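Structure provided below as structure tokens; questions to follow.
Omission of a single protein chain aside, the complex is shown with its protein chains in their original locations.
First chain written, first letter: the chains are A, B and C, and each begins at residue 1.
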Amino acid sequence: MRVPMNSKSVKKVVLAYSGGLDTSVILKWLQTTYNAEVVTFTADLGQGEELGPAKEKARLLGIKEENIFMDDLREEFTRDFVFPMFRMNAQYEGCYLLGTSIARPLIAKRQIEIAEKVGADAVSHGATGKGNDQVRFEIAYYALKPDVKVIAPWREWDLTSRTRLIQFAEEHQIPIAKDKRGESPFSVDANLLHSSSEGKVLEEPWDEPPEIVWQRTVSPVDAPDRVTEITIEFERGDAVGINGERLSPAALLTKLNALGKENGIGRLDLVENRFVGMKSRGAYETPGGTILHTAHRAIESITLDREAAHLKDSLMPRYAELIYNGFWFSPERRMLQAMADASQASVTGEVRLKLYKGNTIVTGRRSPNSLYSMKHVTFEEDQGAYDQFDAQGFIKLNALRLRLGAMAGRKGGEL
Amino acid sequence: MRVPMNSKSVKKVVLAYSGGLDTSVILKWLQTTYNAEVVTFTADLGQGEELGPAKEKARLLGIKEENIFMDDLREEFTRDFVFPMFRMNAQYEGCYLLGTSIARPLIAKRQIEIAEKVGADAVSHGATGKGNDQVRFEIAYYALKPDVKVIAPWREWDLTSRTRLIQFAEEHQIPIAKDKRGESPFSVDANLLHSSSEGKVLEEPWDEPPEIVWQRTVSPVDAPDRVTEITIEFERGDAVGINGERLSPAALLTKLNALGKENGIGRLDLVENRFVGMKSRGAYETPGGTILHTAHRAIESITLDREAAHLKDSLMPRYAELIYNGFWFSPERRMLQAMADASQASVTGEVRLKLYKGNTIVTGRRSPNSLYSMKHVTFEEDQGAYDQFDAQGFIKLNALRLRLGAMAGRKGGEL
Amino acid sequence: MRVPMNSKSVKKVVLAYSGGLDTSVILKWLQTTYNAEVVTFTADLGQGEELGPAKEKARLLGIKEENIFMDDLREEFTRDFVFPMFRMNAQYEGCYLLGTSIARPLIAKRQIEIAEKVGADAVSHGATGKGNDQVRFEIAYYALKPDVKVIAPWREWDLTSRTRLIQFAEEHQIPIAKDKRGESPFSVDANLLHSSSEGKVLEEPWDEPPEIVWQRTVSPVDAPDRVTEITIEFERGDAVGINGERLSPAALLTKLNALGKENGIGRLDLVENRFVGMKSRGAYETPGGTILHTAHRAIESITLDREAAHLKDSLMPRYAELIYNGFWFSPERRMLQAMADASQASVTGEVRLKLYKGNTIVTGRRSPNSLYSMKHVTFEEDQGAYDQFDAQGFIKLNALRLRLGAMAGRKGGEL
Partner (left out) sequence: MRVPMNSKSVKKVVLAYSGGLDTSVILKWLQTTYNAEVVTFTADLGQGEELGPAKEKARLLGIKEENIFMDDLREEFTRDFVFPMFRMNAQYEGCYLLGTSIARPLIAKRQIEIAEKVGADAVSHGATGKGNDQVRFEIAYYALKPDVKVIAPWREWDLTSRTRLIQFAEEHQIPIAKDKRGESPFSVDANLLHSSSEGKVLEEPWDEPPEIVWQRTVSPVDAPDRVTEITIEFERGDAVGINGERLSPAALLTKLNALGKENGIGRLDLVENRFVGMKSRGAYETPGGTILHTAHRAIESITLDREAAHLKDSLMPRYAELIYNGFWFSPERRMLQAMADASQASVTGEVRLKLYKGNTIVTGRRSPNSLYSMKHVTFEEDQGAYDQFDAQGFIKLNALRLRLGAMAGRKGGEL
């Protein structure tokens, strides 16, 4: 075992605490190894669990009342993290809607705010040493409080097997739920945007994920054999209502999640590239986010200028990579966000969709700011809106450099 | 009417001839307006029509036997155009698989080859003056034969209404199929990769496309309520077999089209941005291509290095734009292709997919060249393959510039 | 000759009028060909010519007093066009500081403002049909007033030789300066940022430009053999003073021009790629801009975060291309500007430079917002600011994907 980095110097540490077995063990381990005062922070990010039991458990483990922090962050999460990200149509490696990645900076931000408030000198989290989450948490910590001490127990301790973890829990009177004694067949993260599963039964990428892995959506096969039609309303790039009913960001995402869930929408089985250098396989469920992503692209399709849209598309992979890698709180993410946000001023209007057995089908889009001009595009007589003769000059000058190349012996764009 | 550009000087013109009413009128119009010898070229690109009738019709319209050219280009089209494009995972504006765009350069290339062979000084096509296809045809013409004369009848003539077109046809004894007398409710392009529909009933982007528009796929709703499981084999980035059966490129795409069609896969209703500056609405069906795209991404997910994949992703929008805009035969497309092709040397292996009512679901991927290392990613004890302690230094140095920024007063990556 | 597009319909036209022979001929030609009321607009953009004579000449040619517009735009030009562009360190094709390109949108903007004010339905300019300036003027016109009629005489008229131009001038009593009777050996554009020369004696790219071409700078060879040392002060990305003296944007650029001129700084002999598809050769002089560009990069080097700087660098070529091609008034330029401007909040401080016979040498930079940390970088003992051991983990995880590749047989990053 390596010597914990800052073992002597930590006085008070803010732990991202879920109330589950692992973070309860961490809590105790921080107390015993670092002899530090532990402050717990538990957030409701829409993971679908009550916060009450976590509070109870923290008390039980000896945390002082003033050191127990709980927050309902669902609105902030959706409004200030999910929605800005969706303005960029972010997808990591062509598919992944970044549900886990986008939650980490907010948790880290609250931990640091609490650390400043209670005068803590350290923060701690329960992410492992192989994954991306440790990076996302810690980069955010350092960016927000550069002198903070970071304790990542999974990288430090010797509780490297389930048996030893359970043993440590028993030795320290940490209650253990019955179903937590054995190894879990996979590991789960959830919030209002998505659920992800990794590990164990998912480790062989040739094997199909067992149905039990999917917890947030019904299978397309089991989804009802009927079409659900909905309309989503957008204002300046953000969704603001469904079927004419104005909703808060979190309420809107919650409703889209319900719609997606029952229609088998938003499953993804992906082998992805982690920032730490290895490939991993994940099973993701983003029911509402999948619908929202499709709808956002559709409203942009009639309201965004071509080059504005293409500029966004060309920078999207970079933006998604930044969020995946944990650089939400970075100058470069802020710069790209400034660019993206500037583009959304006119992205207002409605999108109509059909949801059906895994499919999200756009069937209509309209906007007071539409740039779609039927007058120009029509196959009918256009009363002079567009002069077809212009196309000749347009083509000839676009082709001129290629003609000059061909005259110089480089036909067909050869080099 | 504007004076046709080169009216006096054209001697022999190679026309991209489908055998349909429009290109038959063009044929006659070229003869009468330009007094030019017309050479017809008709290609089988998998559009699903026999070439025989086009030959008959060309003869009927007075084209000499040696001036009638027909080619089955399905293999060349798939092998040298579709597959290279799929190596880049090209999608225009996030969704469109470029089925029409990719066929134009090949038709143009054959027209120019024929022009060189028969000593023609001009080429002609039936694309309108508002669309992208005129650009794609003509840029390819100019890049391949910089001194060629290009005749684009739709930009030149005065047959601007259906009535006048029919009248011209009647005056010149061009046979008119009964169903062609009236206006078509939409316009169609088809080849082995896709079918597209545009215009008329599709012009209002708030209205759902009528079912009649979809000609190449069944609706997800009407697709059978059963899962079809298939495996696609890849070698060096290209699909080479299905379910263990080795197939030529065109045969493989044909089979995927059948599989996609019956499972309701590959429909897209899109408002897109044309190169000529307006937005238009199209209904696209790319059944086999949709499956192929998904499978290609999946085989890359285990065989391609992270940064290789991200580099491709970052340049994909530019590559797709080039093809959409008609720059297949350009130095920049060739350079990007060289980069993409270089990346595919190890993209070999198998992908297993479930097809079900519009869904293409990856359920497994494996490869002799897999970079996925279970040893590294495992939640189990990894026998030292990965030292979790390394993550600390990795994170700390990745965060250093942000910490220095925060120390200088710019917390959280502020600028 | 082609029929002028809108010959019948133009009532009042705002002409970008320099007072020179060419635009005087255009003025008269507009009156006679279009029978239109002509409004002249003459701007001081720092080209180094008095506006008075242009006014006189306009009167002489029969322009009504209320139709003669003159503006000193030097401050607006520098503040709202040159400085924003320099925030992005824009250089076209690696070298060119875009002196002509950046002036056109401002002239066009004022023409349109005047057109709106006087109720003109058309605008006109004196740029030729082969160059970039016609594109820059007209794209700006259309973007600002989409229904405007544009008259580009050089593309329309038949005064295609110097002889005929002179003859037309004589027929219409246009005064002709003696030195304008013959062909000019090259063509010049100038404003506060630069002077450019093109054509004739410069057309052979193997021949060195004759010294007469350079009008704005002394040759490095002739510059004094002494070093001039200056300091430039920046605030939020813009230069605000020289040697401690606070100056307005235009005054600052004027002073830098004088410094650059006498020290032989800012000459460029370039073969560049025009937007219209051909290569051309230009001789550019940007004395003050060259110093400013170097200084701006230097102040950014200590105040800008690495990834912020790299993001800017990666988008700079695209931004420069947009300005070169005439897309200043476009959504994509505005989006990139929003990104760049966001980055400049802390770009404040001082840069010291030596100017010497063509060289601009940075010798020092300092800032209250400096991110340069001597404590971290020092070769001396750093009291724990940086833990060298972190580098091991940083390197190992950065190398992990390459190690996994090598284990799979792809050594040295082979594909």
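As a convention for this text, a residue touches a chain if its C-beta (ideal position, glycine included) is under 8 Å from a C-beta of that chain, and two chains touch if they have at least 3 such contacts.
The structure displayed is predicted, hence computed values, not measured ones.
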Which residue of A:Asp22, A:Glu262, A:Glu307 or A:Asp382 touches the chain not shown here: A:Glu307
Per the touch definition above, residue among C:Thr33, C:Ser187 or C:Thr254 touching the missing chain: C:Ser187
Hidden-chain contact residue, picked from the options C:Leu51, C:Val240 or C:Ala399: C:Ala399
Full-complex contact with the absent chain, from C:Thr33, C:Gln47, C:Thr254 or C:Ser301: C:Ser301
Missing-chain contacts mapped onto subunit B: 273, 276-278, 304-305, 307-308, 310-312, 318, 327, 330-332, 334-336, 338-343, 397-401, 404
Residue ranges of subunit C at the interface with the undisplayed chain: 2, 5, 89, 93-95, 109, 128-130, 134-135, 138-140, 142-147, 152, 154-155, 160-161, 187, 198-200, 203-209, 220-221, 225, 227, 267, 269-273, 276-281, 297-298, 301-302, 306, 309-310, 313-314, 317-318, 321, 327-335, 352, 356-359, 361-366, 370-374, 376-379, 381, 386, 388-389, 391-392, 394-396, 398-399, 402-407, 410-415
Residues of subunit A in contact with the chain not shown: 305-308, 342-346, 369-371, 373, 376, 386-387, 389-394, 396-398, 400-402, 404-405, 407-410, 413-415
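Definition applied: only the chains that are shown with their structure count from here on.
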Subunit A and subunit C: spacing of chain centres that average the CA atoms, whole Å: 42
Subunit A residues counted as touching two or more neighbouring chains: 273, 276-279, 310, 318, 327, 330-332, 334-335, 398-399, 404
